[in-house]
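Below: one structure, written as structure tokens.
Excluded from the complex is one protein chain; the other protein chains are retained at their positions.
Note that the chains take the letters A, B and C in the order they are written out, and that residue 1 is the start of every chain.
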Amino acid sequence: MISSNGQGFILVCAGLGLVLPECTWTRLPSSSYRITYHASTCLSAVVTILNKVHHIDPLITRSISEFLDSMTKVGVLGAGRLGRATDIVKRMFDDPACFTYLSISGPMIPGGLRDIVRHLVEYKYVDAIVTSGANIVHDLVEAYGGAHYRVPAGKNDYELREAGMGRIADIFVKEGDFEKFEKGVYDFLDNLPEEKMTSLAPSEFLHDLGLAVKDEDSFVHHASINNIPIFSPGLMDSMLGFHLYTYSTTKKLSLDFVKDLRILGEIVTQTKKTGAVMLGGGLTKHFTMGSTILRGGLDMAVQITLDRPEGGSLGGAPLVEGVSWQKVQTEANFETVIGDATIIFPLLILGLLS
Amino acid sequence: MISSNGQGFILVCAGLGLVLPECTWTRLPSSSYRITYHASTCLSAVVTILNKVHHIDPLITRSISEFLDSMTKVGVLGAGRLGRATDIVKRMFDDPACFTYLSISGPMIPGGLRDIVRHLVEYKYVDAIVTSGANIVHDLVEAYGGAHYRVPAGKNDYELREAGMGRIADIFVKEGDFEKFEKGVYDFLDNLPEEKMTSLAPSEFLHDLGLAVKDEDSFVHHASINNIPIFSPGLMDSMLGFHLYTYSTTKKLSLDFVKDLRILGEIVTQTKKTGAVMLGGGLTKHFTMGSTILRGGLDMAVQITLDRPEGGSLGGAPLVEGVSWQKVQTEANFETVIGDATIIFPLLILGLLS
Amino acid sequence: MISSNGQGFILVCAGLGLVLPECTWTRLPSSSYRITYHASTCLSAVVTILNKVHHIDPLITRSISEFLDSMTKVGVLGAGRLGRATDIVKRMFDDPACFTYLSISGPMIPGGLRDIVRHLVEYKYVDAIVTSGANIVHDLVEAYGGAHYRVPAGKNDYELREAGMGRIADIFVKEGDFEKFEKGVYDFLDNLPEEKMTSLAPSEFLHDLGLAVKDEDSFVHHASINNIPIFSPGLMDSMLGFHLYTYSTTKKLSLDFVKDLRILGEIVTQTKKTGAVMLGGGLTKHFTMGSTILRGGLDMAVQITLDRPEGGSLGGAPLVEGVSWQKVQTEANFETVIGDATIIFPLLILGLLS
Partner (left out) sequence: MISSNGQGFILVCAGLGLVLPECTWTRLPSSSYRITYHASTCLSAVVTILNKVHHIDPLITRSISEFLDSMTKVGVLGAGRLGRATDIVKRMFDDPACFTYLSISGPMIPGGLRDIVRHLVEYKYVDAIVTSGANIVHDLVEAYGGAHYRVPAGKNDYELREAGMGRIADIFVKEGDFEKFEKGVYDFLDNLPEEKMTSLAPSEFLHDLGLAVKDEDSFVHHASINNIPIFSPGLMDSMLGFHLYTYSTTKKLSLDFVKDLRILGEIVTQTKKTGAVMLGGGLTKHFTMGSTILRGGLDMAVQITLDRPEGGSLGGAPLVEGVSWQKVQTEANFETVIGDATIIFPLLILGLLS
């Protein structure tokens, strides 16, 4: 009656007696089973299945998907988290009833992830994007002909400033490319019909902007084509927001940020299941989690971050916290991988695409 | 000719010869001096003043301001950073020509800091607040009669959810108090004149809301009274934003976020000097730094954070990065203290108030 | 029957019925009480006392001890942790039956803490020191006439190397001072009786070395005078260990590290209660916690660290983990403060010395 599951073995917790016949097995989350004894003393035992750590095999693990499988089989520490996270994301992608958010905070697009994000949008693996304004800007910088570079070693910020280059960590953009970006945005605004100048929610604005972008490599463009909404609650804090502001000093222009909550609210109430993949934290993660408040929360979530939880800010808060704000459904399936998203996220996605 | 400064001694760097007469001393930042020799071989030497680490005296250090002085005299590691940060904030507060931002991200108001923030606003130590929506919400929760509590030990999120309590880290708010908050906001909206329902920038909205708040302990209230603007670029991502959204499903309501950049732009261009104290990072820090882009950046800045810089997101980015985006003036005076703002910020402010 | 404790109020958890008479109150840790009903249905309820967050008062909080009291009254986030940690350390110091370890990892002595550590040793607040070799070295560097300096701004490691200076973070020591240290150690070794050259445990060696040191400001010296043992399991990995090695290439010299576990084992088995204050983590923290394994663990512990726990290494591991290795007694009293020890530790100690 007590059998192993092939991976480990069953240990009856100390002090809980024998396992009696006539018991019913109820599966609990996380590999525990409750056996209810149909006996007069009304005993119950929790039988726990132990998962052994399987070491990674250096002789055969060659592909990314094999690597991710081995992470699951290690099962502990960061490796285990990555393995479980991969499985959760797979279930999000495989389930047509699951509405999947991709939340991106921090310099993901300029950090090599532009094509992967576009692929997820182009082939509809995700259903909505929540992003910082910066990631939109960096997608458009490349869409308008610019590029991102690694900061030349040895240069410090003062030298970069003198040379007309702006830096985020070790990535920089030439001021000339930012000028092309500014021109692209202004041209779009010049052509925006007057009634749209003050009535659009940010997601509607980004939809129209994406349609006007001609670059097949742009994720904003493909999001528009596929009607995948892009929400950017902090949009005004970006070069795009800055240009909207400067433009608005000459022509009437405003974005209705309250409207985006109505748009999102309508979407969310119709979903059967929701999942989220959250890179980094802060506003986009909090907004993603908060948007599901009307339906009792997210069903599945994976977070990849280097932020630590103790400061109490949402960046590194364990996903469990969402439960108390009804942001993550009770018994939701979620995992946090501590790591740099520019390494972990593409690794996980490429493994799933294999 | 070479003298000590009372704190250390002067070391002529190896290999740079003797100090010759007829030299002029030019003071460089960071305690270095350039001596230009008026000699045919056009030598120059950089003379460096070394600051000795002074150990903290356990017998006499009893007040907070003595403690902060000792931090400056230690001069290294976190202690040194805290000492220098204290000095920078003092200069911000003492200089009437300095326009000082206070940027608050993360659970600062519910974390014991409500009275300190209100004090800074009430006595006009700061000139503008940039905050997450959450901090405004938590100020108003208390303004409307609620309170914040420490999560009872041993309770997990599922139990809290069942018991109607929401948690941020180890702080929670009773759902009843959130209901009072909702009622307070709705009452205010019901009384808002129609023309204001779609034309206000968030800072203008918060100004009116603050005037309607009757609690003398509220920082939002005192900000309104003193005409200290509160900017909240991510306002929609908060319980306040949520209630604006729900209200907007029944009545026309929107906030003009683009307008707040015009308001801020006008303020900033008139400032002679700008300084910022930034707790936590992310959107509010980035917005604060970005707002000074029109005047070439901040002159002084102090950041208190537990975020690490390597992920490339703005939370933990060293303040130097701002230079390349013209956010921090060349030769700006800035320091980052790695620490929990609920400890470091009140310590620093109380020391200055002494 | 249900009354407030002056700090909060009592909330009967949802769904747990009325409080009946004839109940006995059993105090549980963390402010929860179990009420056992003497009734046939054998109900029990857990009544929870909620602690309200009291905001820090900017008008009256001026001394360090007032500041620490306010941290306790805030009770949440880093502030709450610091408040509780202060209380735990106070109890360690006040209880004569408590054997208190001070574990120091990372550059504490060169970071301004030399006098505070010496004070704790001189006045017997602590009963044993566990330290990295580096902290011993830096104490002796100053004992032999040297000093620590803040790295001149703008210098990078290559320049420092050229100029004969070694750096740890932003602290450096002049090579000349390291030469004095080397001479001091060699002189001591030259005078060590032959039988001691191969039979001493590191703590015995450090005891003799401390007696030979003439500097009244040295903590190693005062530890020797007060017979407070200094354990340094990683001693060989330090400049002191390096000199022992170079000396041993010319004369027979060895230290018996196994013996130090016997010495420590004997001490530990005689203690009634044990407490530990641990700055930083890694080896010294693990060794401190592990040393109590024979008596079922530490009774009280406070840890001050910036390390994060997720990597699984002991630096940032929550103190709870020690329970499973029998390192921390069940119901032990422990707290972790996330912060820079050069700020938090002196703050806490100075508050207690007040």
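By our rule, a contact is a pair of C-beta atoms (placed from the backbone, for glycine too) under 8 Å apart; a residue touches a chain by one contact, two chains touch by 3 or more.
These numbers were taken from a predicted model, which means no experiment stands behind them.
Among C:78, C:146, C:210 or C:233, only C:233 touches the chain left out of the display. Against the chain not shown here, chain C presents residues 105-107, 111, 132, 156-158, 160-161, 165-172, 233-237, 241-242, 244-245, 248-249, 253-262, 265, 280-283, 286-287, 290, 293, 305-313, 315, 317, 320-326, 330, 340-342. By the touch criterion stated above, the residues of chain A touching the omitted chain are 8, 13-15, 29-32, 48-59, 61-64, 67, 70-71, 73-80, 82, 107, 110-116, 119, 147-150, 152-155, 162-164, 169-171, 306, 338-344, 346-347, 349-350, 353-354.
Simple rule for what comes next: only the chains that are shown with their structure count from here on.
Computed from the mean C-alpha positions, the centre of chain B lies at a distance of 31 Å from the centre of chain C. With each centre defined as the average position of its C-alpha atoms, the distance from chain A to chain C rounds to 39 Å. Annotation for chain B: residues 107, 111, 169-171, 306, 340-342 touch two or more other chains.
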